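Just below is one structure, and these are the notes that go with it.
Here the complex is missing a single protein chain, while all its other protein chains stay put.
Order as written gives the chain letters A, B and C; numbering starts at 1 within each chain.
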């Protein structure tokens, strides 16, 4: 067994949601060891959070820049860092690590502004280090299965792509740590629901179909009085090559917890996937009965099997999908240790996928601001 | 028991789909007796179809005008007529019966053109006879339940309306009686999928929510080479009062048989309905667990019970929903015999709903033809 | 079109559930005309019920024997009679019609006692008339599909049969017309839930698999204090040829409305069916993904198509399945008019199936009374 990858974390202190998820994800396949952190913008909380996680006191930092500088100099300093802060910190933090050759595993969306996203792409390109974006839903085995089937032309030419991501937790005004920064344009960016969850649906549609978006028309709302960002968005999609589609995201639709769904229809067949039931993929070859492909079951192929841990019928979930992103990152980092490129077959969302996501958010905001005019993607 | 209503039929000869459906629907609750027909545009087929249905030879007509004239003069001539032809015949046929005081039960969409729709509204308004449009899905008990719940403010203020109606039977080029007229603008009208099924989804959304559409933006496609009308349509919806939504219909999405679905979300709760499983209504009061209301079961109220025939757990289906439209028509016709208005609580789609549907189709076609520009509804 | 079959009805007066179901079922395919009835054991109610149904006064009878005698003498007397009374009346009524050559369509279970069931078999065998038992669930297209697949060896050798029929309406003490006779051994027979619904599950298992039961072990309960018959039953099944199974029925299981389910597993595949969603049949060929066969959809064959009315995606329900039994009866009766035997391919439950059902109930009652000892079926 090769040595585990020494990992640091920026953000993710007590009370954070996604930081804990990253830590479990990093542990599941045992490829990482968390050894350093700048876990909070408040020094006291940073120290308390580090202690709670069992980090050494001298590797619990008050800010990420300090951590980047010192860890880069340590003999066994961190090889990679997870950035799990609100969006507006992503760019500044990632830059510090990239320029010191420390790999970055960053939460989505890439940044809170398009300008920063472009700068981050340059920073990543200028660095020898890897950049991994945790669009975690791309780690689900049945999503890999869907992607493989489409790449193998099992659906024929893609015509229709329906993506949606409704939630209900912001149906009324919410005030808590999770909601506060997500509804503050200074921290989340100009997109609300579109930046928090719409971009996941968009990324997943691109990932599964391999299509590129040509243009979009967006009609976004902020239904809750006083909310400064959208909490519901409707988007019509025109893909290069002729496919068409729609995307809906919402944080105000009662009865939807985390309802990311993707449906893709082509000349030869259709597939349907729901994030809340991720061990299933519905597949209909045109003119045949609908089939239920299960993770690890008959009909589930190599791409899914490569990222599965346990047999069919034993459900894997959100954390395992997230762990697969970490596992893919580990494959790339281990190869990088030996001076090798990302191995064939290793798949993870990159800084370029991140830029596409921010371009999507930006285009939605601009379109909606101009009465849903069609906006071309770059 | 009062006398059954004497019914004629225009269209619905051998090989037709919807004519047979109307006849079963008219029989289920035993309120109608089919006694006359002009069942086909071809005299030989009209006669053969009449004989097959057991109609008297002298009440089997070669054309609808002849039928209208003679039946109006008979002592026991028909009191009502079902018009089940392709769309382009609806207006001309309905007019003949309306002007002779014969009630009309007409298939949707109302007409194949907006001009005809407006004329038909006038004809209906000028007539003493009733006009019933068979937007049959409004007959489902769980749709009545949903409508009642929204009318009673159980969902609060409506914010989001998602309607969809995907099918797959036209994924490839199809040539048969059903497909031919539906893809011929001269017979179906300018709308293809939007006129055949999209209008059902639109009608259902209006019926359940009680909302009126303010404007729409439509992006429609005809994916199959050579097809002259749309076979897929994406529409963004802006409702009066501030609700927003999307509507998708498709005839080219493999794995979807007749996938009409409606989801409505308000400030206090959400509901979800799927036509293929019509005995269920999902209801989530915000902040409580999702509930499965079943036809006739606990939580199913008076509006649903009024149009149910059998106990909970014994599924009713498409034909029973269709029969409810006939039953509602019968209630109105029986009242009309006595010179009374439509009784309170009797609900059926009217010629005005039909006009709204044709306006919707027309607006979609115009919007899509102008790069999905927003079009105001009249 | 041939003349409709002249039908009488015994039982089914106002407030009855199953009589109304039989009448709708007889109407749906327009093969029958209800012209006479002895609708209630109470003369006043019999007359009121006949009037409400539009029967002629002189064909509304106070008792079934009087009806049998007179109708048999009429020139256009009834050709068939539907018997929809509580169980204890079935034998006496059926006998009167059978001996006069009038076809009998009888509700299940066949009789309330085994002795009567045997006598009824003899009466039916002695008569030229047909006997049709309304085990209505055998009329579902997807049940026909399942039966055809097993007959065609698509499941290989059958090993395991799981049948269940839970309901919840008798969870507490119930006093109404439906409950009263079902819990009165003098009217329902010695079986409670086992005779009312368990026998449906048993019949369906036999019908679909073609297997014959060898022996059973039953453990039955009456959970509600004071209830004189079982309201829950567990049965282990040993089928001839080596298959094994279980059957559960219950009237006291909250959350189950009418949950008849059948699952059959063989050496080559498995199928699963649920009465509440009757347009679906799950089918798994061993080693392949699960397939969802839909009524009228791809994978749905000739046996299902023969008894379907409308296209895939347009759900048929309980009433249509029931109507299929009437339609099959009509096929046989029309052939009988011409002196012909039941046509090939026409399938309906017979008096012999009815005897099997009563033998099953009797065996369950005896087994349960003797601590679930194994009882051989005759």
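To be clear about the criterion, a contact is a pair of C-beta atoms (placed from the backbone, for glycine too) under 8 Å apart; a residue touches a chain by one contact, two chains touch by 3 or more.
From a predicted model like this one, the values you see are computed outputs, not experimental measurements.
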Selected residue (touches chain absent from view) among C:19, C:198, C:245 or C:278: C:245
Option touching the unshown chain, where A:21, A:146 or A:216 are the choices: A:21
Hidden partner chain, touching residue among A:45, A:187 or A:309: A:309
Interface residues of chain A (partner: the chain not displayed): 1, 17, 20-21, 23-24, 27-30, 51-54, 167, 256-259, 275-279, 294, 297, 309-320
Footprint left on chain B by the chain that the document does not show: 283, 287-294, 297-299
Chain C, residues in touch with the chain not shown (by the definition above): 159-160, 162, 166, 168, 171-172, 217, 219, 221, 223, 232, 234, 236, 238, 244-246, 248, 250, 252-256, 263, 265-272, 282-286, 290, 371-372, 374
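By our rule, only the chains that are shown with their structure count from here on.
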Farthest chain (mean CA position) relative to chain B: A
Where chain A and chain C are represented by their mean Cα positions, the distance between them in whole Å: 55
Chain A and chain B: spacing of chain centres that average the CA atoms, whole Å: 43
Whole-Å separation of chain centres (CA-atom averages), chain B against chain C: 35
Of all residues in chain B, the ones touching two or more other chains: 256
